[in-house]
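All protein chains but one are shown in place.
Chains: A, B and C, in written order; residue numbering restarts at 1 for each.
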Amino acid sequence: MIPRYSRPTMTDIWEPATKFRIWYEIEAHACDAMADIGVIPRENANAVWKAKDVEFDVTRIDEIEAVTKHDVIAFLTHLAEHVGSDEARFVHQGMTSSDVLDTCFNVQLVRAADILIADIEALLAALKRRAMEHKMTIRVGRSHGIHAEPTTMGLTFARFYAEMDRNLVRMKTARTEVSTGAVSGAVGTFANIDPRVEEHVCAQLGLTPEPISTQVIPRDRHAMFFATLGVIASSIENVATEIRHMQRTEVLEGAEFFSAGQKGSSAMPHKKNPVLTENLTGLARLVRMTVIPAMENVALWHERDISHSSVERGIGPDATVTLDFALNRLTGVVDKMLIFPGNMLENMNKFPGLVMSQRVLLALTQAGTSREDAYAMVQRNALKVWEERTDFREELLADEQVVAALGVDAINENFNLDYHTKHVDTIFARVFGAMT
Amino acid sequence: MIPRYSRPTMTDIWEPATKFRIWYEIEAHACDAMADIGVIPRENANAVWKAKDVEFDVTRIDEIEAVTKHDVIAFLTHLAEHVGSDEARFVHQGMTSSDVLDTCFNVQLVRAADILIADIEALLAALKRRAMEHKMTIRVGRSHGIHAEPTTMGLTFARFYAEMDRNLVRMKTARTEVSTGAVSGAVGTFANIDPRVEEHVCAQLGLTPEPISTQVIPRDRHAMFFATLGVIASSIENVATEIRHMQRTEVLEGAEFFSAGQKGSSAMPHKKNPVLTENLTGLARLVRMTVIPAMENVALWHERDISHSSVERGIGPDATVTLDFALNRLTGVVDKMLIFPGNMLENMNKFPGLVMSQRVLLALTQAGTSREDAYAMVQRNALKVWEERTDFREELLADEQVVAALGVDAINENFNLDYHTKHVDTIFARVFGAMT
Amino acid sequence: MIPRYSRPTMTDIWEPATKFRIWYEIEAHACDAMADIGVIPRENANAVWKAKDVEFDVTRIDEIEAVTKHDVIAFLTHLAEHVGSDEARFVHQGMTSSDVLDTCFNVQLVRAADILIADIEALLAALKRRAMEHKMTIRVGRSHGIHAEPTTMGLTFARFYAEMDRNLVRMKTARTEVSTGAVSGAVGTFANIDPRVEEHVCAQLGLTPEPISTQVIPRDRHAMFFATLGVIASSIENVATEIRHMQRTEVLEGAEFFSAGQKGSSAMPHKKNPVLTENLTGLARLVRMTVIPAMENVALWHERDISHSSVERGIGPDATVTLDFALNRLTGVVDKMLIFPGNMLENMNKFPGLVMSQRVLLALTQAGTSREDAYAMVQRNALKVWEERTDFREELLADEQVVAALGVDAINENFNLDYHTKHVDTIFARVFGAMT
Partner (left out) sequence: MIPRYSRPTMTDIWEPATKFRIWYEIEAHACDAMADIGVIPRENANAVWKAKDVEFDVTRIDEIEAVTKHDVIAFLTHLAEHVGSDEARFVHQGMTSSDVLDTCFNVQLVRAADILIADIEALLAALKRRAMEHKMTIRVGRSHGIHAEPTTMGLTFARFYAEMDRNLVRMKTARTEVSTGAVSGAVGTFANIDPRVEEHVCAQLGLTPEPISTQVIPRDRHAMFFATLGVIASSIENVATEIRHMQRTEVLEGAEFFSAGQKGSSAMPHKKNPVLTENLTGLARLVRMTVIPAMENVALWHERDISHSSVERGIGPDATVTLDFALNRLTGVVDKMLIFPGNMLENMNKFPGLVMSQRVLLALTQAGTSREDAYAMVQRNALKVWEERTDFREELLADEQVVAALGVDAINENFNLDYHTKHVDTIFARVFGAMT
């Protein structure tokens, strides 16, 4: 959790104050349930709610923990200071620390998931807007970094939209994965606590009861959660890489936003660096690195060991805070990025018309020219364009054999860009739905 | 793909012959679709099906590839040798190699997923059977490797069942993730091929059309697929670790199967090694290591670069073959593993009755003894058990103060194991459904 | 960097104040060198040293950065506030921000390495002391968690010593890897700054000049550094795993230290949990997860992109702080851990004498008994021990055929533990040197 790559809405979830608040709610709801089923007196359950509006004193709890060496006991001691030691005597009865810790961790992950879901939705909105805006902005498609055939900038945004839309579904699934709670006692047998307490606590916190826990909630759930964050981070890297490529001096088809009068750069107008997307590339690595430890956490010894705990103290905040920041940063970049359609055309025509050479080759063979002849015709003209940067169409129109084979109109037709965009609507309908 | 950790049903999917067969089907179905919409003559489409029952000659294709340096062209050349060069002239028209390669890869992954789903189902059946069998077999639950409270062996199997049941759902989701195909041309614009061809090919192969592809199917899908395999592998490690612990000489609560008269080991009857579950621990690492490269594959340059290809040639077969083998091995282990209920009781009573000390402490305070007094009473008797291995219950019954506080019946009641198993039915109903 | 897993000596290295201090030294030494070679006036170089004892105001620098959006410029602005704007006007001349940032990062890593080296040395001292103490403490060796042959606890400590000694060498090599500095300008050509400046700055900071830098110091160095931390962390996990196994209730051959009268646990004397070594297992994962991103950082675009920066802001502090904490924690655990030699013997004799069955088998064949006969003799006695827990030696002595084949003395000789420890001195001499 690096301060400069953090947003308060997400870091708040991981603050001690938030944690203690959730612990409190778990304990208070558990008391309610125990009172409902007659295990403890109703007055004692009610008494716990006296602390409803208390802001727990983190420093005080830390002081107590320094003595007790146990965080949950320290909290309960502090809670008793508010509720009254006698009134509080049934709090946590029959429960084990992990009932509180694990249920709290999942509440935090669910809240983090909610923010990430909203983040992705905001990113989707930006991507869709830019896709619509540049639906027909012609740009050369590239395989291997090499010009292939024309496509549009809108299709680029649309494919990032489709990818992030899949990530939205995945994130929602990941949220469900960790939306369970457990109040089942030291080895998960409910020996000292009624399963109805767990049901009530979970219902109040928006969770479902873990069908079978040990001392802990099983960690395959969390492995899946962090794996999903890793996939989303990789998608962020995907978008960031595209933008970094677009901004490089030789390409210059797009750029991260900079205000026209921004000082410092105007004396070196060529030196606008894609630092945000480079940063996103690094942040993606930071999120992704949490996936393997989360998977290594799955195999705990018997009913639990505590090896997962230190890992989660690290990756819980780190992965969610970093991904939240990254998604927001990317949304800002997409929203405001500059697109240079003129440069797109200029790049496509670096070797004027040459990007159409394959299409001309096909046209010739479809028109009945033998493969060998067609190949020779295209080759001699293409090489001229490659070596002398003349215009491919003009070369073809000046080549009698080609004109004889295809005719002038057909030659020209091959350079019609509509040919390449004719199915953009179809694709957009697939991605954004019928009417977009 | 290590031969000794491979099963033919899975390795078959990754054989060249299978791959060529799928390529053939893609091409043949594409021709059908093109004929349907009038782009190529129906006879030519029909002619392709002449090769329907041909087993393609992998050696011959390799020979051609050695010349053409292009695998898809080599295949098409060989196909023409069967279909007839003239009849085959419309095969692959308007398509790009990736249309074939990526769609094929997804067909392979879907088939692999089907096997893995069946594997998990078989494992679930074994786990369920053993859970039922040992539903009430008492065993001490352990946190941190240290005795905590009693539980049952059935609950151990039940929680592995629940975990693998979640993996079943995840595997089905992962299958859906990769069940798309693309026949969209060099940069995904359908410039040279009608989207209806893609629809037809996908429908015939049991796929859905990729809503928007570039030259390739987007790799976030595959990242999610391999991440899911990594989670499942981690769950295998979880089960394997439990069994390895059970089998260690000092614990001996269970063991991988060995036949009673098995030669070689009976002269050293203590030396039965849990080699299968140790092996599974290692295989889990091999599957898990494919997750990060799959995520690194997501960020391709522009409409595609080919960096993902070598990675997938490795991890595609490796991860699916290894996971298939591991799931099957684990099913065999679970199915046949020996359970030693007598040793479970003996272990639980290593310090006779001491595992109940916490419960006695609670009973005393609930009966009105002050915390300090209760603590002192339990402590003096517990330490005797710890140091001299006397019986905790007998010590308590001989302690006048304890008897005065609790009464003989209540003391005995604390050693009643039913207390710990009273909710096993509830938990089983949650895991296996109402009637099990 | 998780506060509870952090030690101030290491976190101090990563404080902003430390960073600015190092930046200051780089700039001041650079000015000195530039004055020495006549590029800037000596007075200006001297003037910079006026700030020698200044504690830079981190808040103030942050304020300036909020305006300039550039951390190095913010620092230089603040420095000028101390030195005088005119006197400071040659500071940073011809340098690029990375000259400061990268050289500083390496100074920090070298300092971190020095602490880690001292950590390992302290751990080695503890391991050696315990090895000497338990050099001849008999304990059963286990393969696959199953009893094999006797060994000693001293050998266990000795092998951890040897492993950590290798890690000491590795850590020193890793320190050398990152002990370079660069003051070479925007693309590493020294266009605007003389190489002698780099030489002087490096010499003053205890670094060597990077032979060839671009804008940055090449990141393969850092990849190797973090990979080394990952190996050391894995060794920590190795030791921690051994101790966790030793402490489990059924084994109880050792335990993390707890004071005899420690309250809270004495009412449950069996419930002493190996929480420190479990924690170390998790911390090892946290260190190890930084290895892959450090390797992904190696491939920067052209003369640099900034993708590595966010990664290093995370893993630089995280990996070094966590590893430092873990090494210290492990040293404390090793230093004070309880060893229970009585339990070691008891465990070894769980099936009395059975651990010698293989040796008896060999003795019989070496004494001329056929393999088949020897096998049958051992088997019938071993199975009795396995099933009825009688004493293997007594069974053998009561078996006329065995006595006839070996003789009473030779039978007894097989149970002599000296046989297994006869080379302990040799091994100790290998590990600790001639006199130990």
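Assume a residue touches a chain if its C-beta (ideal position, glycine included) is under 8 Å from a C-beta of that chain, and two chains touch if they have at least 3 such contacts.
In this text the structure is predicted, and so the values were computed from the model without any measurement.
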| item | value |
| --- | --- |
| Touch with the omitted chain, as defined above, among C:Glu27, C:Asp305 or C:Asp318 | C:Asp305 |
| Contacting the left-out chain in the complete assembly, out of B:Val178, B:Leu286, B:Met348 or B:Val402 | B:Leu286 |
| Touching the absent chain when the full complex is considered, from C:Arg7, C:Arg21 or C:His144 | C:His144 |
| From C:Glu242, C:Asp335, C:Asp373 or C:Glu413, residue that would touch the chain that is not displayed | C:Glu242 |
| Residue ranges of subunit A at the interface with the undisplayed chain | 140, 142-148, 244-245, 247-251, 266-275, 278, 292, 296, 347, 350-351, 354-355, 357-358, 361, 375, 378-379, 382-383, 385-386 |
| Positions on subunit B contacted by the hidden chain, ascending | 2, 4-5, 244, 273, 275, 278-279, 281-283, 285-286, 288-290, 292-293, 296-297, 301, 305-311, 313-315, 318, 322 |
| Contact footprint on subunit C, counting only the chain that is left out | 141-145, 148-151, 155, 158-159, 162-163, 166-167, 170, 173, 177, 185-192, 195, 209, 211-215, 218, 220-221, 223-224, 227-228, 230-231, 233-235, 237-238, 240-242, 245, 281, 284, 288, 291-292, 295-296, 298-306, 358-359, 362, 419-424, 426-427, 430-431 |
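We adopt the following convention: only the chains that are shown with their structure count from here on.
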| item | value |
| --- | --- |
| For subunit B paired with subunit C, centre-to-centre distance based on mean C-alpha positions, whole Å | 33 |
| Between subunit B and subunit A, distance of the C-alpha-averaged centres to the nearest whole Å | 25 |
| For subunit A, residues that touch 2 or more chains besides their own | 281, 288, 292, 296, 301, 305-306 |
